[in-house]
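As you look at this complex, bear in mind that one protein chain is not there, while each of the others sits in place.
Chains: A and B, in written order; residue numbering restarts at 1 for each.
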Amino acid sequence: MKEFLLGKLDLDALPHDIFMIAGTVSFILLGLTVIVVLTWTKRWTWLWKEWLTSVDPKKIGIMYFLVAAFMLVRGGIDAIMIWLQQALSSGSSHGYLSADHFQQIFTAHGNIMVFFVAMGFIFGLINYIVPLQIRARDLASPLLNTLGFWLYVAGVIMVNMFFVLGSEYAATGWLAIAPLSGTEFSPGVGVDYWIWSLQISGIGTTLGGINFIMTILKMRAPGMTLWKMPMFTWGSLFSMIMVVTVFPLLTATLFLLFLDRYFGMHFFTTDLGGNAMMYTNLIWMWGHPEVYILVLPAFGIFSEVVATFSRKKIASYSSQVIAMGGVSLFALSVWLHHFFTMGAGADVNSFFGVMTMIIAIPTSVLVFGWIATMYKGRIKFATPMLWFLGFIGIFTLGGMSGVMLAIPPADFQLHNSLFLVAHFHSTVIGGVLFGIFCGISYWFPKIAGFRLNERIGKNAFWCWIVGFCMSFIPMYVLGIMGATRRLDHYDASTGWQPLYIMMFIGGLIIACGVALQVVQIIASVIQKRRLRDTTGDPWNGRTLEWATASPPPFYNFATIEPVTTQDALSEIKKQGTTVEPKYEDIHMPRNTGAGIYIAAFAFVASFALVWHINWLAIVGIAGIIVCAIARTFNDDVEYKIPAATIKEMEEQRKKDTPASAPVDSKENEDMSLWDFIKIVLKWALDVVRKRRLKTW
Amino acid sequence: MVNEHIAESHEEAAMDRVGFGFWVYLMTDLLMFAVLFAVFAVLRDATHGGPSGQELFKLPFVLTETLILLTSSFTAGIGMLAAHRGIKSQVLTWFGLTFCLGLAFLGMELYEFAEFIHEGHTWQSNASLSSFFTLVGTHGLHITSGLLWMGTALVFIWKRGLNAPLVRKLTLLSLFWHFLDIVWIFIFTVVYLMAFV
Partner (left out) sequence: MPKNRKKNSPARALTLIIVGLSCLTLVIAFLLQDKNIALLHPKGLIAQEQLILMFIALGLMLLIAIPALTMLYFTAWKYRESNTKAEHEPSKRHNRSLVLVMWLVPAVFATVLALIMIPSTHRLEPNKSIAAENKPLTIQVVAMRWKWVFIYPEQNIATVNYVQIPEDTPVKFELTADEAPMSSFWIPNLGGMLYAMTGHNNQLNLIADTPGDYPGSSAEINGEGFAGMQFTARASSQGDFDDWLQKMKRSPAVLDTAEYAKLLKPSEDTPAAFYSATEPGMYATVLKKYGASEGHHGHY
């Protein structure tokens, strides 16, 4: 009876290891804090109405940022734990983590960073910025948007769920290669948590991909042909086309692994005909395009930033677009380079090696295009440009190591070594993460209404660069020394320990960089009035998102005027026309809880499948179906705002906008880090002296 | 008058987008099936000494299933013609027929599965059977979803009558149904017919 009700759940599932307990307690405290604050400020209804059920891509975008930022810290703590373990575990010392726990940590680290940090930030940026860039008011399907976001959140909860119940995560590496991930070698629930957190968020990503493609292809402003779209929109389009192409492969593969584990099937087992190599092929057919899915929007961001801050049109627009397209296309044909060492033979290995080499061509074209854009420009080195310059150096390092790895005989010595780990961190941190930081510092004024503190931003940037070099250059060296990845301990005679210690120190410096980024945001909030963006266009932008207020009204644009050229906003500024806007009725989608409800049932079903609680799984699946059907019976999904109301709101907004604050004034500079520390100390002293909380 | 016109073209534009988006979704579904087909191709001979498809499958039975599903596609097509003409009763009849045929197909498939399981050939027996049950079973799950969708749509039409947006949604349903039919043709060929080659 107990087995029927609870499946594999029993008291053993509660956390019983010190680190797990620490994690559980942290999450519970965090959750309680949020609940207490919301209840005390009576903000539950506000939260539900304004944010959780919102279908506004701007709000969904901000929610993506918040969750992704939280996961960045979570994944970063994993990274520090990894660095520390490896710095300590030389010779007879086996560090402070058991081998199994260490393996779970780096698995979680990889999954979190790729699925929940990078994808989260990218989806946030696409949600917020792309509609603004193409003069649309919303995505094609607001429902799919909110559903996709809540499935992502369900995945986030699932990947952390083992802290509360289960006490183990997959210990297989971030892609859970078979047969290690089968029940024979991983009998616990860890791999099941892995499967379902990725499956749910993967489906959310696929839905998002369909949505973004529909939006970009069908909802552009009149006159904006494909060849007039901004570069970030292009990068996003290519990325989303790849999403809908390869995420179904992930869905199918995870499904097959689930079938092996839940129903005792034999797709990837070592017996009865199973073929574990097939898993490797399938998972990497998804896995390689995935990293290009992450980096293409980043390339788009860099193209925008370089053009705007060079005050010059992007050089050779067509070449850049074709290059991005070329990268997407070839990314689909290189997956075997992740397992040259499996013994496929020289012909097969050569083919995939050559295909991998070919991707370097369009990537180089993009870099040359950026050089040509800067040539005879007039470059302002605000923080976004710094992130671009940092990206070039680090990404090139990653690219070169990638070309080395693409040569099969060289790969035989470098595969699965720390050289490989350094390579992909160089490309993902240098390309994707720096692209995200660049995009966020670039578009922050649009999103928040005030720009970010430049001085602390620069401090944070340099911390990242120094920390990165300190952490990853020794890693390349370790790879050359023959150090394998994922080792929880190693011989003292190898001489690796000093390098591991250097890596750990580098990691701490990166952590300082992250802390400074948080400080940067707080400092900007403190100096909000001075940093306010009153024009909606603080950088003298070239694309349409800068043609709205900062932040934009919920309907983005009062009127959808046609577009005639690339860099539409620059053209409008050049023409300088001030035509009286013709207001029309606007249809806006209503908020809906359908996304949350369906995602909640999906979470329940997945949780049930992890623990083999069959009846609960059926309830979950039934719930999804019922919610979906209920939604189709709902006719009232839009509401109309009459033209007269729009006109009123626009005129009111123009009246409310204060006179422009001096943005580049020399007398009142952005506060420095030292200024910030002084402010914090003064506040703390005030609190201690007066013994009462300052009201916000 | 103008506002109504704008409202309708707004509605049309929305449906155009949804239609396009549905095609994209169908392509993702197709890719997922492609993986299952590829896996089947790799594993079909991994019977580990167990019976092959040739020994297990009964072609006349499967042929009947196939003809039933094909006919259901035909009846769905007639139903769509009626929908475009706005004839509610005919829509209910022909889609109702489609529903029954789909249900019969599903019943036959479940019967075939039950037979195999009864004889001791389950998805746990070997990789070949795992991939067979998964490929055909996933198709069956899709048919089930289609039937659920069809049932809901029929209730909708019965209670609220036909209107333009509903007809457009029916188009998507029939698209889904024809798609499943095409996938089945591939299954019939690759899984069943090719077992006898």
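Keep in mind that, in the parts below, a contact is a pair of C-beta atoms (placed from the backbone, for glycine too) under 8 Å apart; a residue touches a chain by one contact, two chains touch by 3 or more.
The shown structure was predicted, so the numbers you read here are calculated from the model rather than taken from an experiment.
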Omitted chain - touching chains that are shown: A
Options A:484, A:559 or A:657, residue touching the unrepresented chain: A:484
Touch criterion as defined above, residue of A:19, A:368 or A:555 at the omitted chain: A:368
Option from A:270, A:575, A:614 or A:645 whose C-beta touches the chain left out: A:270
Full-complex contact with the absent chain, from A:221, A:291 or A:466: A:466
Residue among A:53, A:236 or A:310 touching the omitted chain: A:310
Footprint left on chain A by the chain that the document does not show: 99-100, 103, 171-173, 177-180, 185, 270-271, 273, 276-277, 310-313, 315-316, 319, 339, 341-347, 349-350, 353-354, 357-358, 360-361, 363-365, 367-372, 374-381, 385, 389, 392-393, 396, 399-400, 403-404, 406-417, 466, 469-470, 473-474, 477, 479-482, 484, 486-491, 494-495, 498-499, 502, 666, 669
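Here is the rule we use: only the chains that are shown with their structure count from here on.
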Chain A to chain B touching residues, read off their complex: 140-141, 144, 206, 210-211, 213-214, 217-219, 244-245, 247-249, 251-253, 256, 259-260, 263-267, 269, 271-275, 278, 282, 584-585, 587, 625, 629, 632-633
Complex contact set, residues of chain B against chain A: 3, 6, 10, 13, 16-18, 20-21, 24-25, 27-29, 31-32, 35-36, 39, 42-43, 46-48, 123-128, 130-131, 133-134, 148, 152, 156
